[in-house]
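Omission of a single protein chain aside, the complex is shown with its protein chains in their original locations.
Here is chain A:
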Amino acid sequence: MSYQLYRNTTLGNTLQESIDEMIQYGQITPALGMKILLQFDKSVNNSLATRVKSKITFKAGKMDTYRFCDNVWTFMLSDVEFKETQEMAKVEKLKIVACDGKSVTDENSKKN
């Protein structure tokens, strides 16, 4: 089973909404909807691990708090600067959830 944490991304959320809608209209069964979501988890984990080549760096002004529980690191950062070769983005608050990459796929992070 792959990590389900990418369901909370924009892509995952919209997929979930569409599936819910289709189930409501009776176009697909709930079981099929579940299967789609599981496939989504698998594909996202797989493609992030194998197909993403671009690199991005970021630097935080301060780490407010951290937590390590059940092999998941959680970091709350503030004043974060993301840097790609030319582009730059600033975020006031950032939460990083990092899972163990070895067991399933690569390490992953998500932005709130």
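The criterion applied here is as follows: contacts are C-beta pairs under 8 Å (C-beta built on N, C-alpha and C of every residue); 3 or more make two chains touch, one makes a residue touch a chain; residues count from 1.
Simple rule for what comes next: contacts and distances are computed from a predicted model.
Only one of "TATA box-binding protein-like 1", "Mitochondrial ATP synthase epsilon chain domain-containing protein", "Elongator complex protein 5" or "Ribosomal RNA-processing protein 42" fits the UniProt record of the hidden chain, and that name is "TATA box-binding protein-like 1". The missing chain, though absent from the display, is touched by one residue of A:10, A:65 or A:85; that residue is A:65.
Along chain A, the points of touch with the absent chain fall at residues 65-70.
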